[in-house]
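The complex is shown incomplete by one protein chain, all other protein chains being positioned as in the whole.
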Amino acid sequence: MPVPVSSNGRKTSTPQALPDTQSRTDHRNVAIDRVGVRGVQHPLTVRAANGTVQTTVAEVGMFVALPAERKGTHMSRFLQVLAEHAADFDFDAATSIARHLRERLDADDASVELQFPYFLQKAAPVSGETGVMAVQVRMSCRSGAVDETRMAITVPATSLCPCSKEISEGGAHSQRCHISAEILCSSRGPTIEQLVGRIEGAASCPTYAVLKRPDEKFVTERAYDNPKFVEDIVRDLAVQLDADPAIAWYHVASENFESIHGHNAYAELTRDKR
Amino acid sequence: MPVPVSSNGRKTSTPQALPDTQSRTDHRNVAIDRVGVRGVQHPLTVRAANGTVQTTVAEVGMFVALPAERKGTHMSRFLQVLAEHAADFDFDAATSIARHLRERLDADDASVELQFPYFLQKAAPVSGETGVMAVQVRMSCRSGAVDETRMAITVPATSLCPCSKEISEGGAHSQRCHISAEILCSSRGPTIEQLVGRIEGAASCPTYAVLKRPDEKFVTERAYDNPKFVEDIVRDLAVQLDADPAIAWYHVASENFESIHGHNAYAELTRDKR
Amino acid sequence: MPVPVSSNGRKTSTPQALPDTQSRTDHRNVAIDRVGVRGVQHPLTVRAANGTVQTTVAEVGMFVALPAERKGTHMSRFLQVLAEHAADFDFDAATSIARHLRERLDADDASVELQFPYFLQKAAPVSGETGVMAVQVRMSCRSGAVDETRMAITVPATSLCPCSKEISEGGAHSQRCHISAEILCSSRGPTIEQLVGRIEGAASCPTYAVLKRPDEKFVTERAYDNPKFVEDIVRDLAVQLDADPAIAWYHVASENFESIHGHNAYAELTRDKR
Partner (left out) sequence: MPVPVSSNGRKTSTPQALPDTQSRTDHRNVAIDRVGVRGVQHPLTVRAANGTVQTTVAEVGMFVALPAERKGTHMSRFLQVLAEHAADFDFDAATSIARHLRERLDADDASVELQFPYFLQKAAPVSGETGVMAVQVRMSCRSGAVDETRMAITVPATSLCPCSKEISEGGAHSQRCHISAEILCSSRGPTIEQLVGRIEGAASCPTYAVLKRPDEKFVTERAYDNPKFVEDIVRDLAVQLDADPAIAWYHVASENFESIHGHNAYAELTRDKR
């Protein structure tokens, strides 16, 4: 409910009566690559490739390029555009937000970044008990000379050290790792579920929400039979993404929270297939 | 889809055939206050007091007390209980999860903690333009000798320094602050919306998602006319919570991200009215 | 270098000429438990029990109680007190800061909280290769009706699951865990190094900065021979702290970053021996 009278008897004004500082001319001759808003939390309904719908929460950034001669952008419009699109968000909607920002803010280039947890129903490998597991998704959509959407997914997984297994008389150290793949596609690329599958295929074993005892036996043995260095993880993931002709560019990384150290092992590589 | 055959030809087992290490007897004579799971991300549908429903994402912790003689708890059951309750979550459901955990894990005391962003539709004070703004909610529900639910809400707001205003010839430094109130109620207490209203009433001015120029004039003047030290914010909020007979206990705090320093001002107080 | 002339020809003022808003009388009748500053980063020189000295960086909070009738505290004095003590900080200095704050701010109760990484020279268990490993220390010192200092230490360590080991034909899942102990002592209690030793003694195996291959074999086998549930870790640590007559109160906790899940296992217990 708007409260159109100000406190202490101050006058309110119509927008027309107030100076528009942002629209003035700037004389420093410095174009700005990106200006906008960041750290916006917003509910997001995501329609998956198979038609199912889930509601999650995104951390949003929205930006436009600002030409040298323009003093400022109009910050309130970014949130108006976001609100108009948040109800039914999918890959195409993400691109639409960027295009819409470009138009509404009269910009040559606009981009939107969305980070959100995406929830998978995972069945435990033996008992079949289902539970919800979150993976982290980041979408970066840009609308400019060309339109471009990159999707990055980070998945928790298990890594087990081949060296530790080989040199030890019992056991092998394992740890949680975060494996991520960011992709740019030239045609319809993998769905979130498909990309998660490839990422988990590169780990010693996937992680699960619910594991009963027979499942725990299974994942322990699976990881022990399938040891991977951090280097192996990114290489095995790269081999899979290399083989997908829809993927024009990718970046893969793994951060392993080593159980024998207080610090992490890390590997990454980027390939441009264009 | 469960995959009931193990890798490398290892045998799978039924739960009955596998030893249940957790159920053994412990001889150290040390009871554990709380054991369980933490850092679980899960979608959460919240039914508001007015009947509207929103879906958000919670960070969840679930715990039970473990008696001295029991070796371990059963971690997988926590997630099973959560999944059964997440679809329709409100104040009563939160208490139900704690009771349900207590029963399923055969415990004398169980607790659940949920932290989630809650989204408010806010209308700008002059233009009436609406936008979504997040506040952070934490619910702590415990089921034991007695059942008890505490709700904490943290709201971004504006604070403007009275000293700076009084001593300066122009302006006064203002900054974002995070004001929080945690309450324990003896009868039906305030809704999230009502508690947010009281918190914002203690600030120099509320914050908004969308502000057009006439709105920005309004909030600037409102804060300038209503300066508050961090001490004033917690005192004004305390006075409001003191006056509500449903509130049996509260903790209020404000952290002000001072615009003239790299560090923050902070004040807090706790009152037990029982 | 002070710049005693203001911009735009504004007059500067002596402190005497400016109103002291904070010193006025407040009429709301609300005493404040703690008011002060938070999020201050400051270098800290720590003198260890054995006489060695290390410089680290602390995140600092400093607070005083404010009586109901006083409008505000004097924020700038907190940082002046900190600066006077930071050069030579040890257990006694921490208490001195709290006492000093109490006096300088004319308060009945003052407290200081310091969180900082503390660096240990650790020798690898077989090769003897040394490297630096950080543990996280938090000191809470309060000066009021009585003076009281609590020290909390969080140490990264290895946990290996007993259930996974027992039910699996090969290996056992392990992970990094963060084990913490907070203590209040009635007489001279353990040093940081001694408390770290007790914490590490409760884990499946300590972590190290540098591990060559013979060391990695050692720690892998050590953890495999010494499996611990999160419950075992807090119990074994509690047994050790129970046995130390200098410790009047303690809280112990372990958060295990399960390698087979995306979420964590957690256990905690508090004992007051007074």
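A, B and C are the chain letters, set down in written order, and residue numbers restart from 1 in every chain.
Methods note: a residue touches a chain if its C-beta (ideal position, glycine included) is under 8 Å from a C-beta of that chain, and two chains touch if they have at least 3 such contacts.
Nothing here was measured: the structure is a model prediction, and the numbers come from that model.
The chain omitted from view is touched by exactly one of A:M75, A:A123 or A:I192, namely A:M75. Check B:T158, B:S180 or B:Q240 against the missing chain and you find that the one touching it is B:T158.
The hidden chain makes contact, of the residues B:E59, B:E129, B:D232 or B:E258, with B:E258. In the full complex, chain B contacts the hidden chain through residues 133-134, 156, 158-161, 163-165, 167-176, 205, 207-209, 211, 213, 216-217, 219-221, 223-225, 257-263. By the touch definition given at the top, chain A reaches the unshown chain through residues 10-11, 13, 18-19, 21-22, 26, 28, 30-41, 61, 63, 66, 71-73, 75, 79, 162-163, 166-167, 169, 229-231, 234-236, 238-239, 255, 262-270. Listed here are the chain C residues that touch the chain not shown: 1-4, 6-8, 10, 12-15, 18, 20, 41-43, 54-57, 76, 79-80, 83, 86, 117, 119, 123-132, 134, 209-214, 217-218, 221-222, 225-226.
The rule is simple: only the chains that are shown with their structure count from here on.
Centre-to-centre separation of chain A and chain B, using mean CA positions: 25 Å. Residue numbers of chain C whose C-beta contacts span two or more other chains: 163, 167, 169, 262-263.
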